[in-house]
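Below is one structure, written out as structure tokens, with a few remarks after it.
With one protein chain removed, the remaining protein chains of the complex are shown where they sit.
A and B label the chains in the order they appear, each numbered from 1.
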Amino acid sequence: MARTAVLGRLTWQVATVTAVRVQTPTARTIVLNVPGWPGHRAGQHVDVKLTAPDGYSAQRSYSIASPPGATTLELTVQRLADGEVSPYLADVLEPGDQLELRGPIGGWFVWEPTSPGPVLLVAGGSGVVPLMAMIRTRARTGSRAPFRLIYSVREPDTALYAGELAGLAAADAGLDLTYVYTRSTPLGWPLPAGRINTDILTAGQAAPPGLAVFVCGPTGFVEAAADLLVDAGYDAQTIKTERFGPSGGQP
Amino acid sequence: MAIVSRGFGGRRRGGDEKLPPGQYLVTDFPVLSAGPTPRVNLDTWELRIAAETGQSRSWDWAAFRQLPHEDITVDLHCVTKWSKLGTAWRGVSLDTLLDGVATDAEFALARSYGGYTTNLPLADLLGGQAWIAFSYDRADLDPEHGGPARLLVPHLYLWKSAKWVRSIDLLTKDQPGFWESLGYHNYGDPWREQRYWGD
Partner (left out) sequence: MTTHLDGNALAGALRELFTVDITTATGQCVSCGTTGAMGQTHVYMDAPGLVARCPACGEVVLRLTRSADRAWLDLRGITCLQVQLPASGET
């Protein structure tokens, strides 16, 4: 049953960075203390605003990586070489610094732990962040909904949360994890590097009843994956997509 | 209650060029659009000028490219605050296209393939102030930047330079276009910083 609470109008609030955690050579997680945080749902995002001394400001959206119920809010930021905001968040921000953010935002690209149905998560690069919030929520709540994550990355070094995902998947047969390496593979990988395809997405099966699909990542990836699923007979109405674009996304 | 983000400067490069108020200089050419890029077939492309009398004239691509054209170098100022100086275009002047058109109209509405519209006083299209441009930087105008042809009116904010232009209607009553009907200034002079209604 979708939550129907009426929310207040969204306003900016000041959060304090309490810690940062390196995830990969180009990404780190920012841990935030947000006074009065109202709670959120897995898959939602926040808008982050940076203001320069002369008043110039830039704003971007970042998916919340932490599950609902945690005491701090976590964002995982991938540094984009030509980004305006991401290099600041990935390199300059330090514990003790403050950040303006507003949220949580978005009621459509969310997963509720009360939903028992199977879930297919398809991530391209940093698109794994909101899907990781869903996986962490599932683990936290003890949900037995069958989860399958297909995670496409360029090379092993760029995969986010690798250790945590390996641990969760090893401990729980209900979480299935499949990597797709598009540029270079780990040593001994049985397949050559290549893009996502129908076989990997569907494991040769039709959609199980009640399947919900979440696809997140760069626009090209999201379109390719969604098209492959629809062509394989998956119901387009059950596929929710979140494209990371040059604005509104994560540059 | 904006806080200042320690160590954040933003992407802008302040120039020593004289820019309109609130603008910053860019060296790339940003692409902004309200929808998918129209793909216009040159075989079916048509430019039409329609007067309030009902009289109109039109050119297909071949006829349009036969018209006398000019090479111009102009500065571009986008309402989203970027400015790009010294851009080189080739186009047909609106003075050429409107030459001999009988009209009492004071206003114009430019319409684009894809549905975009923008309005401006007819006087701002005349006197060497406006072109239908088909070439940018000595190459065919890219669809992303409005090709095959766009309106170019550099003395106003760039949203008035309608990409993928298909017609210009001459009107006796002003008709606000796509952005002008949603808060953007009806005239849009960058030097008076006329971005929004009431500015």
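General observations
Definition applied: contacts are C-beta pairs under 8 Å (C-beta built on N, C-alpha and C of every residue); 3 or more make two chains touch, one makes a residue touch a chain.
All figures in this text were calculated on a predicted structure; none of them were measured in a lab.
Which of A:R140, A:R154 or A:K240 touches the hidden chain is settled by the complete complex: it is A:K240. Among B:L19, B:V79, B:A130 or B:A162, the one in contact with the hidden chain is B:V79. Between the chain not shown and the residues A:V17, A:A52, A:I105 or A:L177, the one that touches is A:I105. Although one chain is hidden here, its contacts on chain B can still be listed: residues 30-37, 78-80, 115, 144, 159, 179, 181-184, 195-197. The missing chain lies against chain A, touching residues 2, 4-10, 45, 47, 61, 102-103, 105-109, 219, 240-243, 245-249.
The rule is simple: only the chains that are shown with their structure count from here on.
Chain centres here are Cα means. That of chain A falls 39 Å from that of chain B.
The touching residues of chain B, when paired with chain A in their complex, are 1-12. Across the interface of their complex, chain B is touched by residues 12, 14, 49-53, 55-58, 84, 88, 92, 97-100 of chain A.
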